[in-house]
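Excluded from the complex is one protein chain; the other protein chains are retained at their positions.
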Amino acid sequence: MHIPENYLSPATCAVMTAAVAPVWAVSVKKIQKQIPMEKLPMLGAGAALSFLLMMFNVPLPGGTTGHAVGGTLLAILMGPNAACVSVSVALLLQALLFGDGGVLSFGANCFNMAFVLPFAGYAVFCGLKKLLRGTAGELTAAAIGSWVGLNAAAFCTAIEFGLQPLISHDAAGLALYCPYPLAVAIPAMMIPHMLAAGVVEAALTAALYAFLRKTSLAAPSTARATGGVGVLALLGVLIAATPLGLLAEGTAWGEWDAETVGQMLGYTPAGMEHGFSFSALMPDYTVAGIPEIAGYLVSAVCGAALLVIVFKLLTLRKSNRSGSL
Amino acid sequence: MEAPLPSWLAQDEAYRPRGDRDAYLGKNLLSLLQLLSRAQVQRGREGRFSPSADAKLLLTLTAVVLTALARSGMFLWLMGALALVRLCLLPARQLWHTLRPVLGAAVFTAAVLLPAAIFGRWLSCARMLARVLISMAWVSLFSHTTNWNFITGSLRRLHVPDLFIFTLDMALHYIVLLGRSAAQLLEALTLRSIGKNTEKYTAVSGVLGGVYVRAQTLSRETVEAMLCRGWSGDYMPACGSGRYRGAVYAAIAGLVALFIYLEGFV
Amino acid sequence: MIALDGVCFSYDGAPALENATCRIAAGESVALMGPNGCGKSTFLRVVNGLAHPSRGVYRFDGAEITKKSLADRAFAKAFHQKIGFVFQNPDAQLFCSSVENEIAFAPRQMGLPETEIARRVADCMALMQLEALAARPPYALSGGEKRRVGIACVLSQNPAVLALDEPFNGLDEETAALLGAVLRQLHGAGKTILLATHDRQAAAQLCRRAIRFGADHTLREESL
Partner (left out) sequence: MIALDGVCFSYDGAPALENATCRIAAGESVALMGPNGCGKSTFLRVVNGLAHPSRGVYRFDGAEITKKSLADRAFAKAFHQKIGFVFQNPDAQLFCSSVENEIAFAPRQMGLPETEIARRVADCMALMQLEALAARPPYALSGGEKRRVGIACVLSQNPAVLALDEPFNGLDEETAALLGAVLRQLHGAGKTILLATHDRQAAAQLCRRAIRFGADHTLREESL
């Protein structure tokens, strides 16, 4: 469920980053207190694990990808704070190295996958573990917890997507970022995550946890005593506050009525009348008094550069590429 | 003291392998190992005149933010043109590596936007696609022209907490480690898989356990090596060089000025 | 038996072998020598079909070894049986759950009867003095013990060509002498031996001929 670049408006990205920043700060503080020095590299190992799990991803309809995250497993093994840092780092690696998930939407991705996911999953795990006794009970709790965690994160992602057409569009009512409203985004995100990705995450979590328990490498999490109510309350407040923050930013208060929503859902084909012509791609060619020449100049540069690139790639095909491993 | 060789070892081996298909599980395990072994973190190559990484990171962030904010087509075209020009200065192989994720993202976005485009929102979809392409190109350029050693240093300059940087460094280390031990195991396995394996499942579980135990051992040894060399929990990552920072800051200022001008804020 | 013609290989653009041309006949014993990083291990990787030349041709017993030819499983298995490789880093070579299983892996793959497997395992353990370690997992051994297991599990496969990458490293004096004796006997029995080493003395005792690698990754013949 990596949100790519430019699917969320910059304002949304800013709000989500602001929401996740205090979580990071608190996590780092707690980790330094709770985790002994020689266990710290395990955070890196956790990040690597999460990174590898996220490599196995499939595109989903609705604008994102589906894959396991392993956040709940990490939370169970190292505590939710450590899981938060690990998954954040894995996401940073993916954003900067593989272009998977945007740089601007990094905050939003972290909010969903590094905060909501491990904390929600861990809370469910802890709650269920008390009810279901024994090893089997603990594994069940881990599976259900991770399923819930992943779907909670997917739900947040869906909401963030679905709000985009409402809060940012141009004068003509055309969405500037993700064009799908809540009614499309939520089912498009939730159905595959509930049926596929969540199940994979649950199975992986249970299997890996069982394996680690068997080899007695799963040390009891260090953060048990501190989690609980405070974290849950923080989670609730942040989740409640995020859409408010988006709306309060002012552009959309007026349009937040049934009529507009209905209009958005109905997909009135307003853009049709523009017809199909190349120049429409840059309709405001001459905005702010730039002479048309500048536009042509830039296009010429683009064309020339593209030609060079294609040529270079063609030479690459000819020279053999089998030399390296 | 020379004991004679065992008789079988003194003879030539008369061995003819029979045809054999791998069990489903074995095949899947092999492909999993292959995937793991390819999980090597790419390391960007710095050009000779490459500016310092923190400045480049700031430039990239600025470009991405402005691209996301821009409403004028002209500015988007400009950003695209800049990215294209930088791209065509790269050597062919690096160019291909840089372009690959961009093209992937473009195809993915196009597929996602198709329904909306069919419903008549093609203009906004085209614009979104352009934005995605352009910012992806900038980010990809950054990561492929920056040595990863310097990225952690630049994060330190941007006041990211040491714990994050440490976790990042360790994650990179473990990804490489896991990939390499998977690759080595795969090599050892291919060299020694010289016939029909009668106990496929025990072999498979043994190999999986082997990967796990090796990762475990290696990570323990890493911690020991760090302890021995004076690491005591607080981490001191390297700082990158401060080359050409002024020039990059000027470029950032230029971009922002252009943005303000083209977006009609003045 | 082994014929390289103008073989080049580079890791991600960094050359490791330049225009390597050589012939090694069956039954020969050849030392590979040269400074660190000159390409000895890479040469052995090419010879074992783990790395494929970016330019040039490598032939084993007349058949060209390429990625494509090794995709034929029966051919690949026969090829890998004929040539045994002792890695420079024994850690990278071992993956079974016990020393005994490790040594039995190859004969078991070859489908030998259980009595023959047991015999080979016992003989190889005796040769490398591993009897006391039979049930130990290979990753919980000392450095020299791992090396011995690595050698034993290649011997149990009874390959026609032995490619040994610094096999004496980490062995104690007694075991090193023993390994030298075994290698001499194997050579006497007609096996081909490729020995990468920095130890001039050991090379001279075992081999008549050396291939010397230069720091520029080229190679030339030398007699010992």
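Annotations
Going by the order they are written in, the chains are A, B and C; count residues from 1 in each one.
Everything that follows uses one rule, which is that a residue touches a chain if its C-beta (ideal position, glycine included) is under 8 Å from a C-beta of that chain, and two chains touch if they have at least 3 such contacts.
If you're wondering where the values come from, they're calculated on a predicted model, not measured in any experiment.
By the touch rule given at the top, the unshown chain touches B, C in the complete complex. Of the listed positions C:Leu50, C:Ala176 or C:Leu224, the one in contact with the omitted chain in the full complex is C:Ala176. Residue C:Arg200 is the one among C:Arg23, C:Arg200 or C:Arg220 that touches the chain not shown.
Touch with the hidden chain on the side of chain B covers residues 43, 147-149, 169, 172-173, 176-177, 180, 218, 221-222, 224-233, 236-239. Residues of chain C that touch the chain left out of view are 11-12, 14, 34-37, 41, 88-89, 91, 133, 136, 140-145, 148, 165-166, 169-176, 198, 200.
Here is the rule we use: only the chains that are shown with their structure count from here on.
Distance between chain centres (mean CA atoms), chain B to chain C: 33 Å. Residues of chain C in contact with two or more other chains: none.
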